[in-house]
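With one protein chain held back, the other chains of the complex are shown just where they sit.
The block that comes next holds chain A.
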Amino acid sequence: MSEELIGAVYIVSAILFVFGLKLLGSPATAVRGNQLSTLGMLVAVVVTLGSTDIIDYRWIAIAAALGAVVGIVAAQRVAMTGMPEMVALFNGSGGLASLLVGWAALGMEGAEGDSQSAFTIITVLLSILIGGVTFSGSLVAWAKLSETMPSGAISFPGQQFVSLILLVATIGCGAAMLAQPDAGTAMLVYAVIALSVLLGVMAVIPIGGADMPVVISLLNSYSGLAACAAGLAINNTILIVAGALVGAAGIILTNIMCKAMNRSLSNVLFSGFTASKSAAKVEGEVKPISPDDAYLILEAASSVVMVPGYGMAVAQAQHVVRELGELLEEHGTEVSYAIHPVAGRMPGHMNVLLAEANVPYDQLIEMDDINRRIENVDVAIVIGANDVVNPAAREDENSPIYGMPIINVDQARTVFVLKRSMASGFSGVDNPLFFKENTRMLFGDAKQSISHMIAEFKG
């Protein structure tokens, strides 16, 4: 197939990607959106295979077959609770692919004889750099999410300085390659690859568990930009278009996540969360409640809001939560689920878990909507959430999370907090919510506590 024809078909697949992403914007059309985007990918791959430039299919067939098997097995095996880790791994895989494409592109012959043009070298270096950072960054994110390594922020003195040195060294190697494209390139390429991978590690280790939604969406953006850079390096428009779409999408998501924490991106990236210095000490008495008493209050309630957090994922409590919700509805109670944008470890984490448990998506309510009518809610049940419902963010100017938008559960008539113990949340900030007049603490495993209430309802 001629290059013009391939280019024309690439336009078709770009259109499919655009419509696919657009349809992903609404729950009713999202499945079709994903299918359209899959079709776009298929079209692009098939037409590329038909190119006259391709003379040997053996390597492609073997690699693609192996890759497809690995992808299929991984996608089918993963549990919904393991989704953040899986997304991180796929992301890293894409980043590594872009790095390799950039590297292999150095083997292409330049337009004027043997040496590469400066434009090619710069874009090759960019795709190696961004691809390498995406790859190792995603692996670190995966390790943190799966608790293979400690999920908290890891920082040491001079960390930013080391990162800066690494970046400068990378740029230096790049400049050296540009200066003499033919001599000693191989060693410089290895150096750039090693530096990029190190940079990715350095970029993600200082970022702790609760900031993971930001990192995951940022890495997602990088993987797109890496594909984009690879596209510029090998002069392929569909790579540029699709990569830029993903890059832009990731940046928007990252921005949404940052706004939901009232922090700037640079604050998340460079200053590992430091626990409170001078925040007001919280004093008072917590009022524990037994599941039996909690049941009696729930039975009398006419509206209930569930507020899930990462703790629900840890306790695997989404199914019992849904069951309790259904029982309450049969009882005539109005039930909804209020979800904070950064609850969990990736954007929309809670929504996926509740969807898995068959909670209809029209019962999932966003933060702003629930806050508008939280005063009329009889019972708010906080399940494994902490910082996202901490009133200190609203009231205590000295609190490190001051200014972060929260779900104002403390303004509901009664609040149940399901919690293992009195330990503070990820940020290490005390939560005055636990000491409020209308708060009742339901200590113990969330799954067991809820199961207990369900048994009461049934019995």
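Here is the rule we use: contacts are C-beta pairs under 8 Å (C-beta built on N, C-alpha and C of every residue); 3 or more make two chains touch, one makes a residue touch a chain; residues count from 1.
The working rule: contacts and distances are computed from a predicted model.
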Chain not displayed: protein name in its UniProt record ("Asp23/Gls24 family envelope stress response protein", "proton-translocating NAD(P)(+) transhydrogenase", "MlaB-like STAS domain-containing protein" or "Sulfurtransferase TusC"): "proton-translocating NAD(P)(+) transhydrogenase"
Full-complex contact with the absent chain, from A:341, A:384 or A:432: A:341
Touching residue (missing chain; options A:303, A:316, A:363 or A:438): A:363
Among A:71, A:150 or A:288, residue touching the chain not depicted: A:71
Residue touching the undisplayed chain, where the options are A:238, A:261 or A:328: A:238
Listed residues A:174, A:200, A:224 or A:432, member touching the removed chain: A:224
Chain A, residues in touch with the chain not shown (by the definition above): 17-18, 20-22, 24-28, 30-31, 33-35, 37-38, 40-41, 44-45, 48-49, 51, 53-57, 59-60, 62-64, 66-68, 70-72, 74-76, 78, 80, 83, 86-87, 90-91, 93-94, 96-98, 100-101, 103-108, 119, 216-217, 220, 223-224, 226-228, 230-232, 234-253, 256, 339, 341, 346-349, 351-352, 355-356, 358, 360-364, 366
